[in-house]
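Complex shown without one protein chain; remaining protein chains in place.
Let's turn to chain A:
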Amino acid sequence: MKGKAWKFGDNIDTDLIIPARYLNTSDPQELAEHCMEDADASWVTKKKSGDFIVAGENFGCGSSREHAPIAIKAAGVSAVIAKSFARIFYRNAINIGLPILECPEAADEIKEGDEIEVNLAKGEIKNLTSKMIYHAQPFPEFMQKLIKAGGLISYIKKKLKS
């Protein structure tokens, strides 16, 4: 996956990712139209499919709304790279199959507009603009299984069958 980096700060909460005023629906496309609206109202029109969100500490803090990773995924974002993720957002992203990468160095050094390439299987983040290469925190074995299965639902389906 390849795309441009969009930088956001620390403690990007779920109200910034998708304000509650739009939560009277769970339709991914409708949610995507308002993604990051209260952080940067014009971001939705600026970003292109395949781009990356690069943020600071505690990305996705606040509410348990799964609409947050759903909105990001439906907005066409390839992956979120952050220094750290809030707990529920982390679970939700893995459960619905939105790629997330925890990598403080990359989150610090990547600049807005940099061209980024990510190899998810290796956890490798390449900054094609600065020529730097970073390695994200590897996921624990169980979570790798979840990711490989394509999220929690497919994982459970397989488990129930066997």
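To be clear about the criterion, a residue touches a chain if its C-beta (ideal position, glycine included) is under 8 Å from a C-beta of that chain, and two chains touch if they have at least 3 such contacts; residues count from 1.
Here is the rule we use: contacts and distances are computed from a predicted model.
A.B. asks: Given the choices "3-isopropylmalate dehydratase large subunit", "Cytochrome c biogenesis protein", "ABC transporter permease" or "1,2-phenylacetyl-CoA epoxidase subunit PaaB", state the protein name listed in UniProt for the chain not shown.
C.D. replies: Answer from the UniProt record of the missing subunit chain: "3-isopropylmalate dehydratase large subunit".
A.B. asks: Taking the full complex into account, find the residue in A:M1, A:V44, A:M132 or A:L152 that is in contact with the omitted chain.
C.D. replies: A:L152
A.B. asks: Determine and list the chain A residues touching the chain excluded from the picture.
C.D. replies: 11, 13, 15-16, 19-21, 23-26, 37-39, 41, 57-58, 61-67, 70, 84, 86-88, 91-92, 95-96, 140, 142-143, 151-153, 156-157, 160
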